[in-house]
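All protein chains but one are shown in place.
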Amino acid sequence: MERTAVRGRLTWQVATVTSVTRETDSVVTIELDPPDWPGHRAGQHLDVRLTADDGYTAERSYSIASAPGEPVAITVERLESGEVSPYLTRELRAGDELELRGPIGGYFVWEPADGGPLILLAGGSGVVPLRAILRHRRRSGSQVPARLLYSARTLPDVIYRGELDQGYDRAQIIYTLTRSQPPGWTGHTGRIDQALLAEAAWAAEANPLAFICGPTSFVETAAAGLVGLGYPPEQVKTERFGATAGR
Amino acid sequence: MSPVSRGFQHLRRAPAAEADRVPPGQHMTEGFPVLSAGPTPHTPLENWTFSVTQDGQTKKSWTWAEFQALPAETVTADIHCVTRWSKLGTQWRGVPVDTLLEAAGYGARYVLAFCDGGYTTNLPVDDVTGGKAWVAFGYDGGPLPPEHGGPARLLVPHLYFWKSAKWVRGLELRDHDAPGFWETYGYHMYGDPWKEQRYAGD
Partner (left out) sequence: MDALDGNAIGGLLIDVFGTEMTAARSTCATCGDSRPIAELVVYRQAPGTVVRCRICGSVLMVFVRAHGAIGTDLTGLASLSRPDRPLSRRPG
């Protein structure tokens, strides 16, 4: 588990793609078999590098979607104007090679010993590392109360919907759909704001631990909202994906 | 040696007809990537000025209204970013730097462009005069958007585009060349894309 730190340098390795699973119209999960994976922590990410035949390279970071102990997987959202995500979501297939390095990260990580209650705020594809946290919590048997507040444009855009609906050992999942809702939708609508947080987040007195991930503007609004509810800033962990997640 | 990623095409190779407009090591882009070392400033136009300074003195300064009253040109140029993308045939509207320096009266060998947000970049006066540079306030038929340097940026297409300083607020005239922001961190003092002068020592 500490091998990357002992080596003192992250080295690139060539992994075999074992499967590519469609999650939504624009999102896939890529399961990988790296030859020398030291294991990872929930919340970490890895870097991917693509090489064209003229030597041109492009690198991107993707959050690890699987829990420690599960095969390493990433979930990628396709941005049409992107350079890497169209390749990963349309072209890549099982049996291909993918150069990667990781795992990376020591701040945006959760282990059962860190406790809770946990409040996880996901904006779009920001749900990826939070799903790794929820899977890790379930696999470890942790009884820490957990809630996921997941903001997505529409219900078909919700990633891992089937898995989220099955639940993670009594973790509560709350959706808000910001662009359009199915007929009869009784859940939340509109972007996460102070009012929704006041209703859905744990009270500050519970001494919660928050993880917020998604586009930069989403993260800033949500983090300010939690701090406004009295959360100590050091207990609000943030990971920003930029104006549009992935690329 | 990294393996080639099966089926990964980068769609930026220059078609043969335009290959001679793309400097070595560059790839073409259809988009216009936004690169920045800091947040986009938002100076209100009523507070905006452009100044030519020397030895701490302002030789000439224009408000936005005064600047807009200067004769402007439409410029079509190929631009080349040190991060290896090139964009051909970009359209700008701006005031030639010749106009600004002549109005200020100058006898200097170098300029340091200074900008909202603290960015600076250095250039020889010869490379911003003789019709080679503008202070551009229009792009692609409309006002220059903030993320691309609006309300106005320096435009010096014959050098790498980090020299075309965004959010420019003036030019400091100098006798000696002094490194600006990226030059201080190891980028080339001159930056000729046709000689691939990306870093100091190139």
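Note that the chains take the letters A and B in the order they are written out, and that residue 1 is the start of every chain.
Throughout what follows, contacts are C-beta pairs under 8 Å (C-beta built on N, C-alpha and C of every residue); 3 or more make two chains touch, one makes a residue touch a chain.
Because the structure is predicted, anything quoted here is derived from the model rather than measured.
Touching the missing chain, out of A:Thr21, A:Thr57, A:Thr154 or A:Ser217, is residue A:Ser217. For the options A:Ala58, A:Leu79, A:Ile104 or A:Val144, the residue in contact with the chain missing from this view is A:Ile104.
Summarising the interface, chain B meets the missing chain with residues 33-39, 82-83, 147, 162, 182, 185-187, 198-201.
By the touch criterion stated above, the residues of chain A touching the omitted chain are 1-2, 4-5, 8-10, 41, 45, 47, 61, 101-102, 104-108, 111, 215-217, 237-243.
Throughout what follows, only the chains that are shown with their structure count from here on.
Taking each chain's centre as the average of its CA atoms, chain A and chain B sit 38 Å apart. Only residues 2-10, 12-13, 27, 31 of chain B touch chain A when the two sit together in their complex. Against chain B, in their complex, chain A makes its touches with residues 12, 14, 49-54, 56-58, 81, 83, 87, 91-92, 96-99.
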